[in-house]
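The complex appears here without one of its protein chains, the remainder shown in place.
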Amino acid sequence: MKIQNEQPVLTVRNLKTHFFTEDGVVKAVDGVDFDLYPGEILGLVGESGCGKSVTSLSILRLVGVPGKIVDGEIWFEGKNLLSLTENEMVAMRGNRMSMIFQQPQTSLNPVYKIGDQVAEVFTIHKNLPKKEAWDKAVELLHLVGIPDAEKKAHAFPHEMSGGQAQRVMIAMALALNPTLLIADEPTTALDVTIQAQIMDLILELREKMGTSVILITHDLGVIAEMADRVAVMYAGQIVEQATVQELFARPHHPYTKGLMGSIPVLGKVTRRLEVIPGSVPNLINLPQGCRFSPRCKARIEQSLEICLHENPMLVETGSNHLCRCWLYDGQMKSAGDLMEANHE
Amino acid sequence: MNEPLKTHTARMELIQVRNLKKYYTIRGGFFQRIKSCGKAVDNVSFDIFDGETLGLVGESGCGKTTIGRTMLRLIEPTGGEVYYEGNNIFNLSGGALQAIRRNMQIIFQDPFSSLDPRMPVGESIMEGMRINRIGTRKEQFDMMIDVLRKVGLEDYHARRYPHEFSGGQRQRIGIARALALRPRFIICDEPVSALDVSIQSQVLNILKDLQEEYGLTYLFIAHNLSVVEHISDRVAVMYLGKIVELAHRAELFYNPLHPYTQALLSAIPIPDPAVKRKRITLKGDVPSLFNPPKGCRFHPRCPFAKDQCLVEAPPYREVQKGHFAACWLNE
Amino acid sequence: MLGYIARRLVQMVGVVLISAVATYALLNLAPGGPMTGLRQQQQGRNRITAADIARIRAYYELDLYLPVRFSRWLIGHPRGPITVGGTEWFANTPIGCRQPIEKNVRNEKGKIETKVVGCNENVYLRDLEGRKVSRGILLGDFGASWKLLRDRPVSDLIMSRLPKTIELIGLSTLLSLLLGIPLGIYSAVKQYSRFDYIFTSLAFLGSAMPTFFFGILMILVFSILPKSAGLPYLPPGSASAVREYVVPLIGTIQPDTIADRLMHLVLPVITLTIVSVASWSRFIRASMLEVLRQDYVRTARAKGLKEKLVILKHALRNALIPFVTIVVFSIPSLFGGAIITETIFSWPGMGRLYFLALGDSDFPVAMAILFITAVLTVIATLIRDLVYTLIDPRIRYS
Partner (left out) sequence: MAAQVDSISLLNDYPKEESPWRLVFRRFRKHKLAMISLGVMLVLFLITLFARQIAPFEVDEITVGNYFLKPGSVQEATGRVHLLGTDNLGRDLFSRLIYAGRISLTVALLSVVISSIIGVTIGAISGYYGGWVDNLLMRIVEFFLTIPSLPILLIISAMLLKNQDAIPIPQFLLELAGKLMLLEVREARQAVLIILVLAGLGWLTSAQLMRGMVLSLRNQTFVEAAKAMGAGGAWIILRHMIPNAMAPIIVDASLNMANYVVAEAALSFLGFGIQEPIPTWGNMLSATQAYMLDMPWLPLIPGLPIFLCSLAFNYIGDGLRDALDPRLKL
């Protein structure tokens, strides 16, 4: 466990990224706060459309039209990224902070050799001459475990498997030893045995370089095996945040609990899986009050009125444990205890 | 919470697959000769018992989906036989084939392309009965409403079009459509892998409920071992066009005999940080079907490969009662 | 790769042959042609004798059966008796008919038609000796023109027109590329901006505008109206003037000087350029927008590339891949597509030549142009496929 009284490398406050579409304003990210500490892996978990990918793109300021960051602050290396000029931001990307994506093969440019694509990072940020940059690229490819890197550097992306392409992406992202790496579903498109390889690689490089990582995934298994701390997102907001052990041992939020109950776990066969009824709300017409309230079993069982009218705050509900739920909010503490008691 | 293992008092084989083969060829050169041949399904045999769920797992491109499609003759096989209640469906044609096909249905992975966007979903569900001329219009309609309710949808949804439904709802409609023909056997081809986690469990539960209610037999194809373990009675593991291991679920998970199965099991991330395991990480990538390794196809990645494995493919046989495997380590 | 090219070359020859057969049959099977007028004169006051007719038929080779005629046109054979090892082959096989027997018959609808029912005098291989014959179109001899330049080689006609067409289309293609690509890119990059809005509207108008109407408008606006208003104007047609002319505010222009030829080039070049800029830049814009959505463009940005590099290095290269097809295929239309523009501006190029040849039933000329177009088309297809392997590493032929 990392020591949390260190200065965070990244601080996100009240981040709001909205998409202005013909049908209305999609509030993809709507008030997200979190800190990332040196050397830790923060898992950002949630279902599709919960805003986890948009959050990461917002940090790099890569949200395209019709999306726009409408509010918030992102503090990184002593600067608020949202007030930097585009040129300052360009110097930041790929250098101090970098990103890898879900589809490694389509994320590489099909018409350039992979060696050139990795070397490009050195030529643009360090002004290295071509030859030197290429040599460095080959070195990096070797580091991320590409067999026969000298030769493979001449290969084009379509000649590589998904796993190898993801290794190239990682090489590219870690080339300049950035402070922050954002990994957006880095293993989702890969097979299980390849996923294991990539997970090992990221963990190994994190140890070696001390990079802080934001790991975005929908797979609780990946989170459990890799992350130090976890933030659970639902409908554009963080609903729960805790250390990984704490979260899996004592999930608070009804959504987190539902999520955990709904996945089959290897070696623990149950007759039935738990179910979160309904589906993710439309981000244009969000439900009144708590965004999870229409699907919340706890609300129905406890017949809580407030959930339907007011969205709860993300409050501390335990040591290093934050939760956005009326059951755990100050006034409602008793109800939360009641729930906890019922659950045990 | 662990439920007792299902016991089969009368283990009748509903489906028998024998030496199933499906080869794909690439042609090239001046005279368009066959240049290479990919054995997507290479001499695969297994049985599915009445009322059970047989899980079929493997990584992408291992041929698991091709097995499902060839069994229904959606793809023409290169060789082998598939028996449904003792009738080889590869020998049938016309009416006899159609009569058997009604009993064998399929649910697909992609909830978006599996429904005709220009057809109200009620029509889609009734389509099978129309094709097979089952019942009157009224009976077809009643049946449609019945299965719609069975999968947790409402009557009025029948008039709606697919674009008005979410992924999970569409998957329910896909199930309803398969169910409407009252089949005995359903191939579930990755039915939950395109769905969100919280929706997966809804669909898995429905599949289990329906199996109980109608005594359905499933072939459950998936790449997610946790899901397969959850739903299957027996599990078959595929690698590069061949089944490498097949056993009862518990047997397979607690006593895997093939190194590939062992690696696969250890590679799956467990959503519990308290569990610490020693992971067997396989080296390298899955080889191409068009250029499979000689001998045992798994040997280049196998941590236990012996000299023999490089030369000769191991036989696929019953190592222990009901536990099949293809590995020289067990010989 | 060499094997691939060899296979393609064999295919290409096949395709060219098939298209040659098809066009030859189309032009030669249909009744009419050069004899139509003569027949009427014959019926009129009987000025032309049957012998004259036979002579003219022989001159146009119309007395030969179609396969023989085609073979002579294609490869210049047969030219006379075929002797192998002392024996003459096919000596008694008729290869044509000098004087067909015609008869008026009543067809099923009750109309009277003239039909060929037999032959008075056959043509044999030995009769071919001494007849003029081309070396065959496959060897680049297009034969002699029938009407436009009577008895002169078609190649002369084509060679005199070719430079004019290349001048016109080459210039406008170059301009269209220079204008169309940057405009399309800029518009895509600034999607939804005011520039993009105005540009796409104009490009839409441009690509919906029929060339012939546009050409006429250009003549009206830049030639006729200013001339009658006493303003500087551009010549409305042809490639150069015959005598010196005065343009207000510009001065006297001598015929066939550079200034004169430039003046004549402006209108047709602008017309062609605007039409292709409109469609090409629309294409580039669409393909650029498609590419800008791709994952690797996002990767390039995440790497810290400046937007200019992202566009010019990572996006453009990919966006140009489909564009190559369009540009390469504008090569054959050098000869075909310019028909309308050349006609409107009386430009002495291949397109206008084709138009005239069709109007005058000068089949050898029309055939030659169609044949050249077909050859260029298959070559363009090959070039396109080879260029693809150069710019797109995903494509490899074997």
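Each chain carries a letter (A, B and C) given by its place in the written order, and its residues are counted from 1.
By definition in this document, contacts are C-beta pairs under 8 Å (C-beta built on N, C-alpha and C of every residue); 3 or more make two chains touch, one makes a residue touch a chain.
Since the model is a prediction, treat every value here as computed from it, not as a measurement.
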Q: Among B:S114, B:T217 or B:S266, single out the residue that touches the unshown chain.
A: B:S114
Q.
Among B:N19, B:S36, B:N132 or B:N255, which one touches the chain that has been omitted from the display?
A. B:N132
Q: May I ask which residue of C:V10, C:L26 or C:L178 touches the chain that does not appear here?
A: C:L26
Q: Against the chain that's been left off, what residues of chain B make contact? List them.
A: 69, 72, 74, 97-98, 101-102, 104-106, 108-110, 113-120, 124, 127-128, 131-132, 152-154, 157, 159-161, 163-164, 166, 169, 174, 177, 181, 202, 205
Q | Residue ranges of chain C at the interface with the undisplayed chain | A | 15, 19, 23, 26-27, 30-32, 36, 204-205, 207-213, 216-217, 219-220, 224-225, 228, 329, 332-333, 335-337, 339-340, 343, 354-355, 358-359, 366, 369-370, 373-374, 377, 380-381
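The definition used in the following text is that only the chains that are shown with their structure count from here on.
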(Q) How many angstrom lie between the centres of chain A and chain B, each centre taken as the mean Cα position? (A) 32
Q: List the centre-to-centre spacing of chain B and chain C in whole Å, with centres computed as mean CA coordinates.
A: 58
Q.
Quick check on the complex: what are the chain A residues that touch chain B?
A. 47-48, 147, 161, 163-164, 191-197, 199-200, 218-225, 244-245, 248-249, 258-277, 279-280
Q. Which positions of chain C touch chain A when the two form their complex?
A. 191-192, 294-296, 298-307, 309, 314, 317-318, 321, 391-394
Q: Report the residues of chain B in contact with chain A in the complex, numbered from low to high.
A: 1-3, 59-60, 166, 168-169, 196-202, 204-205, 208, 223, 225-227, 229-231, 249-250, 253, 263-275, 279, 281-282, 284-286
